[in-house]
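In this view, the complex is presented without one of its protein chains, the others remaining in place.
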């Protein structure tokens, strides 16, 4: 299921003295099965754009294609439920959405809203609780008795239980400790790889974008100013600087090493492992050449 | 719809009215509400209306914006006007359409009531539009200070109000976020029969309460650590300054009242 934004603009409080545009003429296509990162500073329009992916916001101008569905500015969009089932959103601090008496019921809330039977919803909950790394007996506890990290995982399971084709993640690891961050990010990456889930990661972390994404879009002051593969995006540090964004730590470090070696490595490395291997390779070649 | 409502909103500015001390504005508006009822003929109502328009002009808030923002209230006003026209049967008949007779007294009453209502709404709106909620709180606290003698916890009430005001935008954002999160999980807040809709509010209210309590707890801790022990022995950072504008404002008010008393029947 592709997601396509065409000339999308969005204004908050439209038609009042408080009117404020948050998006201007955004064009963005996210093909089925892509891992797309959307990067930008706070206030760049990231969180506005993400609410267009399942019709929570309707564009003030332009149109949004979500699979077969088209949401056009100025036209009433009815029955958005099928769209919302297909595009799951994990909002920032998703643990704030928990409300049921038990973890099990909370995870079943989403699927049952979309007409899934109780048996199926429960089966999904039992499967997903393990996937997010929690023991099954937690299902009968109250979500409010869990630790912050556990609540986060339950909330994520609640979104995955809707069985979406596209998953949108808004800073999914904010506030977690390093181990928790890595576990959550790796889990989503595995889901993406194994089930072909289209994944849209909205973040300010260049590191996560570099490590996981196939495509990176840069948002700046309500506009989508760049979109390309990590290699394309990170080979142009001047442009990034223009938008007050830094290269990922790993790429900055690579540049330092390249200065030292007085020649560039054969490619831009996006993970620490890749860089270590690449440097070792270059050094061996250097020695062999002598 | 809610976004267009301006009742209770504050629009920052630098006009004469904006710069008045909240105390003089509060005294003025409360006294005005009482004095409005002195008016009982064309001259006095005209006086009130003219005076209100003058205040609006001085506040530099666009009349169009004010009327647009108060639309629901103005609809109510038009409704009251017609009720009076239809149901008051005194004086000469001005218009006779057979099924409907408009009497002179009805028209008079309709206009008077509407003008009274209008000036009251405009004046109170001007107060909130030109005074930040926190200044209003300060003003109320100082004005109510004498009531401390009868053990009214004025400081605590004012602090409560200012914290509530401070957290309104935060909680509004929060409500919006939770609503969006539940909508994304397929909950539908705007459709279906009443029973369904009430059920749909639970997923919104529970998280909202949980988060509000968490915030309250955090805030209480932060306040305690920062040495808050109640109003005793506290000094005030926000100082109110009464200057010539405020005195002028009250003098003008006295003159207006005198004129009202003089011209009323």
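Per-chain numbering from 1; labels A and B assigned in written order.
FYI, contacts are C-beta pairs under 8 Å (C-beta built on N, C-alpha and C of every residue); 3 or more make two chains touch, one makes a residue touch a chain.
By definition in this document, contacts and distances are computed from a predicted model.
Per the UniProt record, the absent chain's protein name among "FAD/FMN-containing dehydrogenase", "Aspartyl/glutamyl-tRNA(Asn/Gln) amidotransferase subunit C", "Energy-coupling factor transport system ATP-binding protein" or "Fe-S cluster assembly protein SufB" is "Energy-coupling factor transport system ATP-binding protein". Taking every chain of the complex into account, the omitted one touches A, B. One of B:64, B:99 or B:237 touches the chain omitted from the figure, and that residue is B:237.
For the chain left out of this panel, the touching residue among A:4, A:41 or A:65 is A:41.
Within the complete assembly, residues 41-43, 147-149, 174-180, 204-205, 249, 253, 256-257, 260-261, 272-273, 275-277, 279-280, 283-284 of chain A touch the chain that is not shown.
Seen from chain B, the chain kept out of the figure touches residues 132-134, 162-163, 165-166, 169-170, 173, 214-215, 218-219, 221-229, 233-239.
Going forward, only the chains that are shown with their structure count from here on.
With each centre defined as the average position of its C-alpha atoms, the distance from chain A to chain B rounds to 43 Å.
By the touch rule above, chain A contacts chain B in their complex via residues 13, 15-18, 51, 54, 56, 81, 84-85, 88-89, 91, 94, 96-99, 109-110, 113-114, 144, 158-159, 162. Per the touch definition, chain B reaches chain A in the complex via residues 3-4, 11, 65, 174, 177-178, 180-188, 202-203, 206-207, 210-211.
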